[in-house]
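Heads up, one of the protein chains got dropped from this complex, but the rest are sitting where they should.
Showing subunit A:
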Amino acid sequence: MKDTLIGGSGRAARDTEDTLAAGRTAPANPGPGTDTDATALRRRRRVELTRPWLLLAPALIVLAGLLLWPLVQVGKLSLQDYEVKFGGGVGTFTGFDHYADLLTSGLLWKTVLPNTVFFAVACVGLTIALGTLVALLLNRLGTTWRLICSVAILAAWAMPAVTGTYVWIWLFQPQDGLFSQLAGAAGLIDPETTNWFTERLPFYAIATVNVVHHGFPFVAITVLAGLLTIPKELYEAGMIDGANAWQRFWKITVPTIKPVFLVVTILSTIWDFKVFTQIFVMPGGNGSNPDVYNLGVFSYIEAFAKNDYGAGSAAAVLLTLLLLAITVVYIRTLFRQGEEEL
C-alpha cells in the first residue's frame, strides 16, 4: 500500500494543498479564532455536505431516470388510452376506466389472480421447506461433502431462468421428453396424446418445479449461515431434557433464527409473485393460452400483443402495489430485528 502511495499520479501534488486546507489545518494549528481557521472550517463543512451527494448523484440520476420516472409514467399510462400514431404516441385521459375494466373482468378473478397467488404460495412454501431441509442436511455433513453439495446447489442457483426453463420444457416435452417417456413406460400416460403444457395444473406444476429448483439454493445457503450461529449448547441442553430431533428443530432452531426465516420467506414471496420469464417462454405461456396467464404475463400481453398500453399498465400497477405492500413488510422486518444497520 505504501508503494502505491509513493508512486502516484501527477494530480496528487495539486490535491494535497486542497486537503491540507480542507481537513488538516484546523486540528494541526492550535491557535484558535484566526481568520484562516474559520475559512478552513467552513470549507471543510462544505466539502462534508456536498461530497456524499456528488458521489451519489450519478447513481441516483440513473435510478431516477430509468426506474422511478417509468413508474410514474406507468401510473399515468394506466389512466390513458395510449395510441401509437405516426411520429409518436398520443394519450387520451380516461380516468379509472382501465382499472374498472380490469377489476370487473372474469379473466382476472378466475384465471390471472388465482394463477399468480396459488403459484406464488406453492413456490414459496416448497422453496422454504426444501431450502431448510437442505440447510439442515449441509449442517450435518463433513467439510468435503458440504463443499461438493454447496457447489451443486450454486450450480442450480446460477442456472439462468431462460435456459433453466428450456431444460425443464425439454424434460417434460410431449412424446420425446424424458419424463413423458418414463411416465409412458410406467403406463401412467399415453405419451402420444398427453401434453402437459396445455392445461393449467400440470403447466404450473412444471413451472413450480422450475422455480423451486432455481430458488431453494438461496434459502438453503442463508438458513445454513443462520444455523451455524446457533450455539451447540442449546442442542445439548435439549437432548439432556429428552427432546427428539423434531422437537429440537421446532423448539430451538426455529425460534433462534426466526429472523432469517422471515427474511427468506418475504424475499421469496416478492420474487415468486413477479415470475415472468419462466412462464412466458413455456409452450403457450406467451399469450396463446389464456388459461395460464399470471399477472405479469397478462400485463405484457395486453400492452405488447394487443397494443392496449393503458390496460397493460393498469395490470402492471396492480402487481407493483401488491409487491410494494410485501416490500414494506420486508423493510419493517429488517428494521425491527436491527440486523441491517442502515
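Quick note on the criterion: a contact is a pair of C-beta atoms (placed from the backbone, for glycine too) under 8 Å apart; a residue touches a chain by one contact, two chains touch by 3 or more; residues count from 1.
What we mean here is this: contacts and distances are computed from a predicted model.
Undergrad: As a check of understanding, state which of "Nitrous oxide reductase family maturation protein NosD", "Carboxyl-terminal processing protease", "Carbohydrate ABC transporter permease" or "ATP-binding cassette domain-containing protein" is the UniProt name of the chain not shown.
TA: "Carbohydrate ABC transporter permease"
Undergrad: Taking the full complex into account, find the residue in A:89, A:114, A:231 or A:290 that is in contact with the omitted chain.
TA: A:89
Undergrad: Among A:38, A:129 or A:155, choose the residue that contacts the chain missing from this document, as touch is defined above.
TA: A:155
Undergrad: Identify the residue among A:126, A:206 or A:263 that touches the chain left out of the display.
TA: A:263
Undergrad: Using the definition of touch stated at the top, determine which of A:63, A:103 or A:254 touches the missing chain.
TA: A:63
Undergrad: Would you write out the residues of subunit A that touch the absent chain, in ascending order?
TA: 1, 4-5, 8-9, 11-12, 15-16, 18-20, 23-24, 47-49, 51-53, 55-56, 58-60, 62-63, 65-71, 73-74, 77, 82, 88-89, 134, 137, 139-142, 145, 148-149, 151-164, 166-168, 170-171, 173, 176, 178, 181-182, 185, 213-215, 217-218, 221-222, 225, 232, 235-236, 239, 263-264, 267, 270-271, 273-274, 276-277, 280-281, 295-297, 299-300, 303-304, 309, 312-313, 316-317, 319-320, 323-324, 326-327, 330-331, 334, 340, 342
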